[in-house]
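Yeah, one chain of the complex is gone here, protein chain that is, but the others are all in their spots.
The chains carry the letters A and B, assigned in the order they are written, with residues numbered from 1 in each.
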Amino acid sequence: MAKPMEKITWQELEAGSVVTEIGNARQYETGSWRSERPVVEARQCIKCGVCWLFCPDSCIVKAPDGHFEADLTYCKGCGICAKECPVGCITMISEEG
Amino acid sequence: MDKFSVFSSRLVDKSENFTSGHRACQGCAEALAVRHVMKALGRDTIVAMATGCMEIISSPLPLTSWKVPWIHNAFENPSAVISRCESGMKAMMRKGKIPQKKINFVAMGGDGATADIGMGPLSGALERGHDMVYVCYDNEAYMNTGVQRSSSTPWGASTMTTPGASWKRTQKKNIVEIMAAHRIPYTATANIAFPEDLERKLRKARSIRSGLRFIHLFASCPTGWGFAPADAIKISRMAVLSRAFPLYEVEEGERYTINSGGDAPVYDYLRMQNRFRRLSDGDIAMIQEHVNREWERLNRKARG
Partner (left out) sequence: MATQRKGIEVSIAMADAVAQANVDVIAAYPITPQTHIVEHLSEIVANGELDAEYVPVESEHSAMSVCCGSSAVGARTFTSTSSQGLALMAEIFYIAASMRLPMVMALANRSLSGPLSIWNDHTDTMMVRDAGWIHIFVENGQECYDNVFCGFRISEDPDIMLPLAINLDGFILTHMIEPVIYEDNETIRKYLPDVRMKNALHPDNPVSMGCFAMPEIYTEAQMSREHGVRNSYPTIVKAWQEWGDLTGRYYKPVETYRADDADYCIVTMGSYGETAMEVVDALREEGEKVGVVKIRLWRPFPFDDFRKAVLGKKSLIVIDRAISFGGPGGPVATELRSALYGKPGAPTIVNYVAGLAGRDVSRNDFKNIILEGKAKAEKGETDGFTLYGLRG
């Protein structure tokens, strides 16, 4: 796990500031950006995966029963999944409500 | 290609080589494009990326979204950088300094990095004939610096440097034709709304092992074009269905194959976006004429 940038000393940087811990951006949780979140009506979901296919943040995951839902750790709430779902089983609801 | 099979996602690779936690805007079609490109290319890939949105959002020290070896050097030079990653590896493998391995060498840049500032290095790499793939993510303006016009911005679009009613009065540069004129083995357009077509083209590009293969990948930009993030795919799709951005392939610079149809009025595509809001119906009719003419020209080439 990388330290936050404001805590790193110069001695801790690799030469050339190379990052060796690949994919560690996952520790940055973009879910906090969200103002709306997708809610899946699991009974309607046909398990096609279109929402997964079109998620720019790779945050749609398959639930144990095969339907898809958003990992809210990363979901920025763009709403593409709700718009693209062929059966309309995803609704965006306000984080306030 | 007209019908999108809703179950096609089952054929798509499940591994993610471009991870969550990147800082792209909500609904960034370009980030989605990178995600799919990296699925199609797989782990044995080295990526050189131009300065731009995708570089900034994926690599704020000490974090990285990349799971493959990745290098960012400057704005205009990913084609030059990756061309010598390829040659350096080739020389070291030939001399036994490192073991033999099949590696995909891939350069990526936005439309500004490709069609404007990086044109010289790209053309040089094309002419030298490196074994590499170049992916141009086209969102039709300099988005990273705050939406300024590039040579890839279409006629009629307002940007921060073609502001308001002074929208861009020149046509979008046809980068595909410029690539094809270099007689490279494979050039193709792709669009993020058609991911299986995109992945097929990338796999094809990957499988050709000589010369540069070029993918011109259209990706809408909610922030730069002015539309709701949820519409990112819909608008990208409309670009194809209205023939404003047709999908096609060019082999060896001369064999054209068209992969898309649709005859939606370009009006429907343009009216979804804020950047075209100043256009009159007459202006849009002129764009429609241009689109029709280009479509005819493309069809003539495809007929041979």
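Just so it is clear, a residue touches a chain if its C-beta (ideal position, glycine included) is under 8 Å from a C-beta of that chain, and two chains touch if they have at least 3 such contacts.
Not measured: the values here are computed from a predicted model.
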Which of these touches the unseen chain: B:24, B:80 or B:241? B:80
Just name the one of B:28, B:48 or B:247 that touches the chain not displayed here. B:48
Please pick, from B:71, B:208, B:285 or B:302, the residue that touches the omitted chain in the full complex. B:71
Counting contacts across the full complex, list the positions on chain A that touch the omitted chain. 5-6, 8-11, 13-20, 22
List the chain B residues touching the unshown chain? 43-46, 48, 55-56, 59-64, 66-74, 76-77, 80-92, 94-95, 97-98, 101, 103, 120-121, 123-124, 127-128
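Rule of thumb we're sticking to: only the chains that are shown with their structure count from here on.
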Rounded Å distance between chain A and chain B, as computed from the means of their C-alpha atoms: 23
Please output the residues of chain A touching chain B within their complex, sorted ascending. 2-3, 5, 8, 13, 17, 19, 21-30, 33, 46, 48-50, 52-59, 71, 73-74, 76-80, 82-84, 86, 92
Of all residues in chain B, which touch chain A in the complex? 6-10, 12, 16, 18-24, 26-29, 31-32, 35, 58-68, 195, 222, 228-234
